[in-house]
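With one protein chain removed, the remaining protein chains of the complex are shown where they sit.
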Amino acid sequence: MASLIDGVSSTKKNYLTAIKEAIAEEMARNPHMIAMGEDIGILGGAFGVTDGLQARFGPERVIDMPISEGAIVGTACGMALNGKTVMVEMQFIDFISCGFDQIVNMTATYHYRTAGEVNIPMVIRGPAGGYGGGALYHSQMNEAWFANSPGLKIVCPSTPSDAKGLMISALRDPNPVLFYEIKELYRKREIEEELNAGDDAIVPLGKARIAREGTDVTLVTYGQNVWHCLEAADNLAKEGYSAEVIDIRTLVPLDEETIIASLQKTNRLVVVNEAPMTCGFAGEILARMTTKAFRYLDAPPARVTRLDTPVPWVKPLELHVLPSVEKITETALQTIRF
Amino acid sequence: MASLIDGVSSTKKNYLTAIKEAIAEEMARNPHMIAMGEDIGILGGAFGVTDGLQARFGPERVIDMPISEGAIVGTACGMALNGKTVMVEMQFIDFISCGFDQIVNMTATYHYRTAGEVNIPMVIRGPAGGYGGGALYHSQMNEAWFANSPGLKIVCPSTPSDAKGLMISALRDPNPVLFYEIKELYRKREIEEELNAGDDAIVPLGKARIAREGTDVTLVTYGQNVWHCLEAADNLAKEGYSAEVIDIRTLVPLDEETIIASLQKTNRLVVVNEAPMTCGFAGEILARMTTKAFRYLDAPPARVTRLDTPVPWVKPLELHVLPSVEKITETALQTIRF
Amino acid sequence: MATKTNKNSNEQSRPRDLLSPQQMREMLTQLYLARYFDVRLIKEKKRGRLRGTLYSSHNQEAILVGSLFGLKGTDWISPIHRDMPAFFLKDMNAGWRNPDRIGMTIEEVCAQVWGKAGSPGRARDNWSHIGSKSKRIIHSTSMLAGTIPAAAGVVYADRLDGGDAVVLTYNGEGSTAQGIFHEAINFAAVHKLPVITIIENNQWAYGTPTHLEYSLEDFARRADGYGIPGLIADGQDVLDVYDKVMMAVEHARAGNGPSIVECKTFRAYGHGDHDDDRAAKYRPKDEVEEGRSRDPIAVMKQQLVALGHMTKEEAGQHLAENKGAGEVTDIDFPEEVVAYLNEGVQFAIKSPLPEAEEGGMWVFKEVE
Partner (left out) sequence: MATKTNKNSNEQSRPRDLLSPQQMREMLTQLYLARYFDVRLIKEKKRGRLRGTLYSSHNQEAILVGSLFGLKGTDWISPIHRDMPAFFLKDMNAGWRNPDRIGMTIEEVCAQVWGKAGSPGRARDNWSHIGSKSKRIIHSTSMLAGTIPAAAGVVYADRLDGGDAVVLTYNGEGSTAQGIFHEAINFAAVHKLPVITIIENNQWAYGTPTHLEYSLEDFARRADGYGIPGLIADGQDVLDVYDKVMMAVEHARAGNGPSIVECKTFRAYGHGDHDDDRAAKYRPKDEVEEGRSRDPIAVMKQQLVALGHMTKEEAGQHLAENKGAGEVTDIDFPEEVVAYLNEGVQFAIKSPLPEAEEGGMWVFKEVE
């Protein structure tokens, strides 16, 4: 986070560049790392995350795959079984549904069913999230499917330095990791940061980040909604309330301690995420906190999520179904004033 | 439920027969109903649920499908789009992962994305659940994936009369319904019941059932765990506590009123289900109740679920990871004595 | 019939032999219409009026016109991202403005592109993701090849009900790598369903060339593996597409099952309009030039002139062919084409936005 604070020297970089750097650095460091995906080589990826990678590491290590998400994940699994570390790009995270079985039944369970003989170092990453007018199939946050499928770690960064640092950790993790990249943050100027190089950039999986300290209410979130929560916290400050914003960064494993510690202070909980409400990760955090931190809660915990709908295309409809700064602010106020 | 109580006359039937009757009655009633699945015709289904159906309704309406879960769901969706009501059998609910995209992205969203022009009357049903030594791929309860995918109703009966009554409702519902059949209950003698015929058998979707009344703690559950909770309630009674057991029967839509009414009385909540804990439906119920019935809760609500693991094969391991009467009893006692 | 005289006596009779000169000229007009739709949208987008991505069908219009021309209104189609003109070209021969036509009006299609409430789907999903049960157009998702099983199901149901509908499903060559493509074709083959899969083989799948997508010389040979006919058509030639598709349609309608029709063509621009600049880099210049050298409009004009169905003067009246989207103007198109599009665009612009609250509606159908 250093780069956020000192702001002394050199060039700031965006979220996309951060991920790009992490992947390129890891491929250079680890000769057994392979990258696979649709259009990642010749084109350099739909969003350019892998731009230049094939020229540098060759078409055998940076593979332009047929449009077969199942085979992409499945062959990656075989390569990992045979000693490789594989980065798999989903062109949009929405298409992961087409490779679903290979993820939840083949890849996620490999270490479990072999009693530890085989582990699968694989990162499945891709652009995710709404607010960009992508409609039903280019806006999903479908992480809850995988949170309910044991054996997968799940990561979702909200800043460039976290994106880089968590990506390095994910690529070095011996387990399969799903990495949700927020495409609306890819090139967002306002959040650019200076980035550390190599090991100094590392951000470990499983540690939350306190994005803003506060005392009256804890807003727990990740991804794009971190920025909405920070804005909501500004609004709350105007009303005289101090909100703590926790960016969990890793969903599985979840850093429960940091949230509990915050609740000990604020005694109020609002969880925010973009996925549909029912069985989403916001509900999971809420459930864990009410079982584990019940005594600290002075008001009913609340969640602000997508409505239980797909993400519609046209702007007013999209904003209607997704969490907004207004909805978060309002819910936090209700929770504080309970 | 009448048949549970009066027990006067005629023959009792098992859970499997109940489902079979519902399907056959609906096929007879609705000439536009089609049944599809692997080995459902010539063989009559792996468990015999569709035994005799093809002989009666012909191979065009009772289709032995190639082993292609994606095409099964997808063609069913096309048939439904063109005026049919389709019953799809998954040979085991575990294989639904192979047809995942066609369910969550094609079928579930059809009504939404056409602004109501097209609805898809489809029931996807199949044997589910653990406790039978089926191991990782013949034991799943993967309903949470679909609960987080808007546009799908989800049903899971625990008794023969509910199985029949809910199946009829599902087959008459204009929306896609996922129907989880508990294979360990298929032929369980102890739970056999007399069944009503035709419309008298109907049990509406979205209404919970109070399986046992009580005052000290509310056990909310569905499927196989209903029977475990009833046993736990017996245990609790021996300790002097009165447990209410609510069988939600339908997960989506959820009958929140019945649960809230119970909590007003008991002020204690334990939710039990078989799926992995994280982002499972137990957590969802817990989250909804803490947001909506916080004031009634005198103790932290608890959940008893599968550990966050796959279901292992060998008995002691399987029992270790799944909810048991003992774990439920113990958790309920802790909640009561909080 | 006029066409008879033009038939080479050594040739077998072909479906095109039954087309009248008027019909063939209508084909050319429909090519203009498809092209104009595309270039008009590019212009509208450049003017900032449209959101989302335009997947241009420029240079591939003969596939749409030729495949749809001989269909009955009661047949079904299942277009995907690059097939937007198919929505209004369907059953066009019943009369562009015939209210009983079983195809979409230009107003409906434009309202969809503009994201307005006048769209048949009230603009809940984007661009090509519309459809209409009454117009017999299947609504696609983004998931490539994902609509083919639905197409199979639709005609299965139709056959059960005693209908004789066929369904045309459109698919890029790259999307054939999807598992669901295989599952659906296999099912259709087993049940001899009237499913015709048009492969628009435009040599590229986004940034990936065909040799990285499949390992065949002629993709049509994939059909052999399912025991079904695999036909190859010149995707620049409306009449050849028409012939091959109609052969497949007749085969299907006679109860003989599915076919694959590979139409060889070339993607004129980037994958989508956002990709135009990059595509200019990742595709070799001479490959692009060669691929675009046979504009379907020009090919059709040559044939009409050769057949004596059109004079050279007539052919030279509008010169949309061989012009990029940036160069072409309204005078390069027949007046009725421009007028038709204008009506669609005007409707779309005037159509209101859907209400925000609609975002929360229609997840489920209410139980009566």
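For reference, chains read A, B and C in written order, and residue numbers begin at 1 within each chain.
Everything below uses one rule, namely that a residue touches a chain if its C-beta (ideal position, glycine included) is under 8 Å from a C-beta of that chain, and two chains touch if they have at least 3 such contacts.
Not measured: the values here are computed from a predicted model.
K.L.:
Over the full complex, note down every shown chain the hidden chain is touching.
P.N.:
Counted over the whole complex, the chain not pictured touches A, B, C.
K.L.:
For the chain not shown, which residue from C:161, C:224 or C:290 touches it across the whole complex?
P.N.:
The missing chain is touched by C:224.
K.L.:
Which of A:79, A:168, A:314 or A:328 sits in contact with the chain that's absent?
P.N.:
A:79
K.L.:
Taking the entire complex into account, which one of C:86, C:212 or C:299 touches the absent chain?
P.N.:
Result: among the candidates, C:212 touches the missing chain.
K.L.:
By the contact definition given up top, give the residues of chain C that touch the hidden chain.
P.N.:
177-183, 186-187, 189-190, 192, 211-217, 221-228, 257
K.L.:
Can you list, in ascending order, the chain A residues touching the missing chain?
P.N.:
On the side of chain A, residues 34, 60-61, 65-66, 68, 70-71, 73-84, 101-102, 105-106, 109-119, 150-151, 153, 173-175, 205 touch the unshown chain.
K.L.:
For chain B, which residues reach the chain that was dropped from this view?
P.N.:
So the residues of chain B touching the unseen chain are 38-39, 41-44, 46, 64-68, 70-71, 92, 94-95, 97-98, 133-138, 307-310, 312-314, 316-321.
The criterion applied here is as follows: only the chains that are shown with their structure count from here on.
K.L.:
By Cα centroids, which chain is closest to the centre of the whole protein?
P.N.:
So the chain sitting closest to the middle is A.
K.L.:
Where centres are the averaged C-alpha coordinates, which chain has the largest centre distance to chain C?
P.N.:
Of all chains, B has its centre farthest from that of chain C.
K.L.:
Go ahead and note the Å separation of the Cα centroids belonging to chain B and chain C.
P.N.:
Centre-to-centre distance between chain B and chain C: 43 Å.
K.L.:
When the C-alpha atoms of chain A and chain C are each averaged to a single point, how far apart are the two points in Å?
P.N.:
It comes to 38 Å between the two C-alpha centres.
K.L.:
Which residues belonging to chain B are in contact with no fewer than two other chains?
P.N.:
Those would be 101, 105, 109, 112-113, 150-151.
K.L.:
Considering chain C alone, which of its residues make contact with at least two other chains?
P.N.:
124-125, 129, 141-143, 146, 179-180, 358, 363, in rising order.
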